[in-house]
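Every protein chain except one is present and positioned as in the full complex.
Moving on, here comes chain A:
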Amino acid sequence: MFTSNGSCGPATALDNLSKRVGQDRTLENDHVARFRDQNSSQNRAFRAESSFNTTAGAEFGQFQNTSVQRNYFPSAELIRKNTRFGDNWSSEFRQQQENNKWVEDFGAMNLENVRMEQEQSFQTMDQRTNMQAMSSTANAWTQEFNHMQHNKEMEYEMRIRETQRLVNAPAREVFSMVNQHSQQHNQNFTHNQTQLGDQSHYMTNLAFERQFETVQNEIDGMDMFSDSEQVEQQKELQKEDDNNDIETTKFAEIAQQVFNQMNNVDTTVSQNTEHKFKQSNFLRLMDKVAQREVEINGSGDRFIDKTGNDIRDYLPDPLSDLR
């Protein structure tokens, strides 16, 4: 129900994955249906070719389009960054394009790997080998299936011609041919029984790869923005560091002024007050700040010395002489 094509619910990656995995695009359908009803016109209709052409092909095209859009369409975030970065947008855009190529390469490599495994299993299938050679990129995947459809159609026409020849042939030849065909069929059936499982696994892998690539592209789209945001954050951090440095310098200058004012009191100040000022911890702190021995830490909530320790750990106890 939830995985049906007619579902109006939100299309999530998991739904798409379930649809693709649940869709029977194995060659088993072809063989079983073929031998169940070779002359039926539904044989062609049952073949996943039509569903592939209409559904899988469309979805694959949509996937390609969306992936292209995700990679290259200047979304709201990019426009926002465009206003922020100005002329650097085009270069950033190109860099994002280049950064996203690895995903396509990654997908192609994965498909190629699967096909390489398949190639070992189906050494005898020359057409498949030719298709493997053709489909070196993700875009060639459609061509591969189109080619397969074409081959199947050719094979079907061949079988029709054979059937017509059988109808027109003498009974002995027909018997021998049927006998020969049944032996081949038995051999092919046992061979196909082993191969069908591999092919089903192969198609599942392909569907999974495509879904994986879709998800990967989505993640990559997020990465694209997060990368640019990281650059922006780095710039902001750099700006904050500059501001912090300016503030630290300004604070040191103020501390120097306070220190000078307290340390060089005029003659009207009593000796007692002057002595207190000389002993003042605040005056010492101002001296250290002025000498840049003590600074405000990055989070701005404490004074730290050169070793990064909180200076309050070293303040003397005012009650030490009273205890």
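Brief remarks follow.
Basically, contacts are C-beta pairs under 8 Å (C-beta built on N, C-alpha and C of every residue); 3 or more make two chains touch, one makes a residue touch a chain; residues count from 1.
Keep this in mind: contacts and distances are computed from a predicted model.
The complex appears with one chain absent; UniProt names that chain "Peroxisomal targeting signal 2 receptor" among the candidates "Actin-related protein 2/3 complex subunit 5", "BOS complex subunit TMEM147", "Coatomer subunit zeta" or "Peroxisomal targeting signal 2 receptor".
Within the complete assembly, A:Lys276 is the residue of A:Lys276, A:Arg292 or A:Lys306 that touches the hidden chain.
Counting over the whole complex, chain A has residues 247, 250-251, 253-255, 257-258, 265, 268-270, 272-273, 276-277, 279-282, 285, 296, 299-303, 311-312, 315, 317-319, 322 touching the chain that is not drawn.
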